[in-house]
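Here it is, the structure in full.
What follows is an incomplete set of chains from the complex, kept in their original frame.
Order as written gives the chain letters A and B; numbering starts at 1 within each chain.
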Amino acid sequence: MLQVGVIGTGMIGQDHIRRMTSVLAGVRVTAVADVDTTVAASVGARIGAPAFETGEALIADPSVDAIVVCSWGPTHEQYVLAAIAAGKPVFCEKPLATTQDACLRILDAEVAHGSRLVQVGYMRRYDDAYRALKATLGTGQIGAPLMMHCAHRNASVPGFYEKEMAITDTAVHEIDMVRWMFDDEITAVRVLTPRRSSLGGELQDPLMLLFELSSGVLVDVETSVNIRYGYDIRGEIVGEEGTAALGSLSPVQVRKAGFAADPVPADWRERFLRAYDVEFQEWIDALRAGGRPVGPSAWDGYAAAVVSDAGVAALRSGDRVPVVLTEKPKLYETEVAALAPNASAVAAGDAA
Amino acid sequence: MLQVGVIGTGMIGQDHIRRMTSVLAGVRVTAVADVDTTVAASVGARIGAPAFETGEALIADPSVDAIVVCSWGPTHEQYVLAAIAAGKPVFCEKPLATTQDACLRILDAEVAHGSRLVQVGYMRRYDDAYRALKATLGTGQIGAPLMMHCAHRNASVPGFYEKEMAITDTAVHEIDMVRWMFDDEITAVRVLTPRRSSLGGELQDPLMLLFELSSGVLVDVETSVNIRYGYDIRGEIVGEEGTAALGSLSPVQVRKAGFAADPVPADWRERFLRAYDVEFQEWIDALRAGGRPVGPSAWDGYAAAVVSDAGVAALRSGDRVPVVLTEKPKLYETEVAALAPNASAVAAGDAA
């Protein structure tokens, strides 16, 4: 039984606690902490786990084998560094940290430690459909990948959502997904601004992002965050001999009032609920088996930050902005094999 | 933590042990038993659980809160009756028992006990797509149901598969699903025999089953068990104002070699893997919350047996065969509310 301490008991933290308590196997939440100690105490009481005064105290406690960080973004760095200092595995919700420098400090600390302790919460890598897509690509049946078309659509966003969040909060999922899908780095970013939707107030919405990969693969991403009809995540890889796309996934088709209609998910919770479960179960299983985490690494968190910053610069300037990464530590090179997708049986077939 | 004893450690038993050990929350397998005591000992050793000489000894042991029966069909009755006698909840893989009389003995025992202890392993009720279909029906958006068209297709079946198994092993899943979908009983069965597939040897395959429900709803079920292309489960409810059908669910779409193609699952494991997980998690959750099982009841197991027998008779005679059930004990009437579907958010919308 893996004993986990959760730092940050807000909405996401509580959801992960529920997940580790009522859904997943082999894990127990044995400690909680939050800057709001009243909330932490109340959440802890509900599951019979002590609430610690500080994240650092929680990390230090012997009842805690591994840490989940769900606190406010700007605090991620300090808790991740503390966990590394304690030699304990830490699962950090995205972003890894809020600046490139902070990410680099984490890389340095982990490299100094000598093996991976950090996993970042990019959950699309755990989604059945994305995994089937990566497995299909891996079979070679569509040939070498040349382009990928993506759309990331939200029915609506809250009032505090600002235009750069379309990159830093929304498209950042595509940034990580694309790096993982193609086992490659993004080398340049452009952002185009189409006609503005009147449903987003002053927000510049939608955006069209263009990512160049070192292999030459070109990725376009539409972000539309006020499109009303639902939450719709789409992706099609254009290969030399064919294409592979995310499927439709709707559990029912209704014929009604002049249409044959497939329901679209209402929001990301509905669409990616299972991906979060799988993400955590695999993290738990890896740690219980005595291994290191094999999900998104600190390097992935760092690269996402750099690409995201380049995207914001590209949005401001209207220009193509190159992405420049620091040299990749050997520690993360050796992780490549472990990142291979769990090829789904569904996708293993060949249409030819 | 619910402590479960598993009787029958063959393929299905081992799969459920894996599920309770590595996938689900709040459960531990604390005892195993099998007629092949060597297998039981080996499986038990792997998870650190004692192997009992007999199912009855396992049921009696205080380390066992609840029992899962995965043994050979003809032994189901004795273990279920023993569990009821011990006052312990028992999850029995389908069929509940191999004869109507045995099912009636179980009904009598459970009624005598005074509350539900038995759940039967019809897992389609736990499948996301069937649940979304039932939820869609429940919204009233397609009006009252009038017909349902079903297909149950297997790529192939093993050599020992005989023609009556198309009813007793294959269509029995539709028999249970239909009763649950419409909260209704099947009142008559017809079986028609189309042209025979040459791929099934001497087997009479496919079959066309026709079920009449007490509401007048007519259900047709195609069983094709040698259709090569994959495992394909389809269902469309025809309502007064529209229809609702199971969706396509394919995680990827491939455009390749002249086709835009959605993969079809290879077998029932792939298609219903998650339904088994949900089925057990909900059973575990209900028992841990101190409640009774709310899944398929002994009455459902009995009704499936009676309809299945009528189907076999109809296949033999070519005639319409009425289904005659015993009077339904009050115990099972009161379960109706608890059987309401978990309405999925996906399906709750209305196309109109």
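In this text, a contact is a pair of C-beta atoms (placed from the backbone, for glycine too) under 8 Å apart; a residue touches a chain by one contact, two chains touch by 3 or more.
Quantities reported herein were computed from a predicted structural model and do not represent experimental measurements.
A.B. asks: Copy number for the full complex, please, knowing 2 are shown in place.
C.D. replies: Whole-complex copy count, per this file: 4.
Note that only the chains that are shown with their structure count from here on.
A.B. asks: Taking each chain's centre as its mean C-alpha position, how far apart are chain A and chain B in Å?
C.D. replies: Chain A and chain B have C-alpha centres separated by 36 Å.
A.B. asks: Sort out for me which residues of chain A touch chain B in the complex.
C.D. replies: These residues of chain A touch chain B: 21-26, 128-129, 131-133, 136, 141-142, 241-257, 259, 261-263, 265-266, 270, 281, 285, 344-347, 349, 351-352.
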